[in-house]
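All protein chains but one are shown in place.
Think of it as A, B and C in the order they're written, each chain with its own count starting at 1.
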Amino acid sequence: MRPIRKRRLQLVLLLVAGVGITVGIALMALQQNLNLFYSPAQIVAGEVEQGVTIRAGGLVVPGSVERDPNSLMAEFEVTDYQGYVTIRYNGILPDLFAEGQGIIAIGELGEDMVVTADQVLAKHDEEYMPPELVKAIEEAGHPAGADQYSN
Amino acid sequence: MNWTWFHKWGSPKWFFQKTESLIYWFGFLALIFLVVGLVWGLAFAPEDFKQGNSFRIFYIHVPSAILAQSIFLAMAISAAVGLIWRMKLAHVFVETAAPIGASITLLALLTGAIWGKPTWGTWWVWDARLTSTLIQFFLYLGIISLHQSIENRDTASKATAIACLVGVVNLPIIKFSVNWWNTLHQPATFTLTESPAMATEMWVPGLIMVLGFYMLFAYLVTLRMRSEILEREKGSAWVKAYLEKLNVL
Amino acid sequence: MIGRVFHYEFLQAYRRRSELVTPVVFFVLVCSMFPLALGSVADLLAPLASGVIWVAALLATLLSLDQMFRQDFDDGILEQMELSEVPFYQLVAIKILAHWCLTGLPLVVLSPLLAMMLFMPSESYLSLIVGLFLGTPILSLIGAIGAALTVKIRRGNVVLSLLIMPLYVPVLIFGATAPVMAAQGIMPAAQLLWLAAMLVLAATLAPLAASLGLRINIYGS
Partner (left out) sequence: MVEEVSSVPLLEAKGICCERGDKQLFDSFDLSLKAGEILQLAGPNGSGKTTLLRSICGIFDARIDSLVWRGIPVTDPLQYADELLYLGHRPAIRHHLTLYENLSWYSCLSRCSDSAQLDQVIAEVGLQGYEDELASSLSAGQKRRIALARLRLVDCNLWVLDEPFASLDVEGVKMLCGWIQSFVQSGGSVAYSTHQPVEFSGCDSRILNIDSSRTLNRGGARQ
């Protein structure tokens, strides 16, 4: 006779072990920041280690953009209305880059709390967000529009 | 706990007889809810301050999206019941609900696209929700085609049930990955459900529409199940008696 | 004993390698069609490389799945397996492993070559290979469920693809984005960990589901 019960027990143990290991690895994976995205508030709060490549995102603060007339160097502030971070970038800014525009900068946080970006991506927001909403955010300084920049 | 009701409902004959009058109720309620909801939603509910009248497609889009997901879940539960308790009626439900689920998902996708044009300025966005709904639609199609291409009815039912269960295990993983994948590029600007707190006179017709859609589904699936039962049991005595009675009347 | 079963399973698959080599050739062909269609511009191809390789790997796997159980089902081998002393799902798992060794593994081995042809940045290589190494077994495992369910359908390939392709989405997303992140200098640990988690889950559940699917078809034959 075949030991059906024993087999069933083995199967259950196997399932439990498999699912357990899966959950374990998944928890490990969850601890990794999936896309290493940090909002200005998180950067200001000191959640980011220096020297690690991160993605920092937020709305470009109007009036904060300074361009070096002699080079491509540009410096600007981004915000999620909870924190402000300066981003320095030496390169051609994307066409969609504008004040009030959502951007993602990929780079490292320096000691001076400035993110030196290797790459700046503009988010294609205007396609999906009605202009009125953006205006409302800008006028009211309402943090609701900034939700999109936190994970 | 008394399980006799469970086994009674598992019998095709019992199901057929009990739904005889029930199906009219489903149809009646679906009609009432849908008419009331549509008229209220389309004619009387206030227009949205941002989107104007175009938001009214909400009253079709949201109920169909909700229903599309519920049907998948119901199919998976039914598939498990069918496999574990060898209940043929549960398989009948899965098979008859799948095409309805696919159509409703398609409806949700189409209305979503129509809604997307005025609000987002584009018919289609690879937004997390849209993408996972599209994948769900593909899953429905896969399940339907699997069922149709296996000749042996019993094998087809059970294979379809397994495919449903595998799909439902995968659906959360797909949702999660699509969600995450999407945020890498551009997070959804606003998700369809997290619209700014809706005014009561706007969501009540929506709720009525949701109920109407559920009733419509109940009506359609019962109708399809009944005809499938007649087809399957056409050799049995009670079906012959039933058909004779119909002819006499 | 299990080792010897694997040995014969592998041997059997190896002797039929002409059927199994076809998907690998297909994989290389699909990848090399992209430069021909898009033009051989490094700047254009480099960002697409990981996506192209992953989609090609996925298609190649789909192509090979149909053969996984069909012959053995037709010959009545599977019913003997079901009656055998070794639990059926273990035998199914062994079959999947043998199948992956001959179809999935060559894809992993060939991928650096194709990455080079598609001008993939060198930082991405490791994550592409590790990703494929973790991901192609998942493709085989999930695919085995579909292959088991469609084992009795003649020309079941289309149904199989329709059924399985949506389930491949997570693997594709995590696998294809890992090299993209690596190219940006970011360690794609999360992606690879997710792939590993999915691999463990698939390795636990898929042989069970596939054996259930095969059993249903054996019953109906």
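By our rule, a residue touches a chain if its C-beta (ideal position, glycine included) is under 8 Å from a C-beta of that chain, and two chains touch if they have at least 3 such contacts.
Quick caveat: nothing in here was measured; it's all calculated off a predicted structure.
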Residue among B:11, B:70, B:152 or B:179 that touches the chain left out of view: B:152
Interface with the unshown chain - residue positions in chain C: 1, 4-5, 8, 11-12, 15-16, 71-72, 74-77, 79-86, 91, 216, 218-220
Chain A residues that touch the omitted chain in the full complex: 1-2, 4
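By definition in this document, only the chains that are shown with their structure count from here on.
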Where chain B and chain C are represented by their mean Cα positions, the distance between them in whole Å: 32
Shared-contact residues (touching 2 or more other chains) in chain C: 194, 198, 205
For chain A, residues that touch 2 or more chains besides their own: 34-35
Complex contacts: residues of chain A adjacent to chain C: 7, 10-11, 14-15, 17-19, 21-22, 25-26, 28-29, 32-36, 53-55, 106, 118-119
Residue ranges of chain C in contact with chain A within the complex: 87, 89, 181, 184-186, 189-191, 193-194, 196-198, 200-201, 203-205, 208
Parts of chain C lying in touch with chain B, wherever the complex brings them together: 142, 145, 149-150, 152-153, 156, 158-159, 162-167, 169-170, 173-174, 177, 194, 198, 205, 209, 212-213, 216-217, 219-220
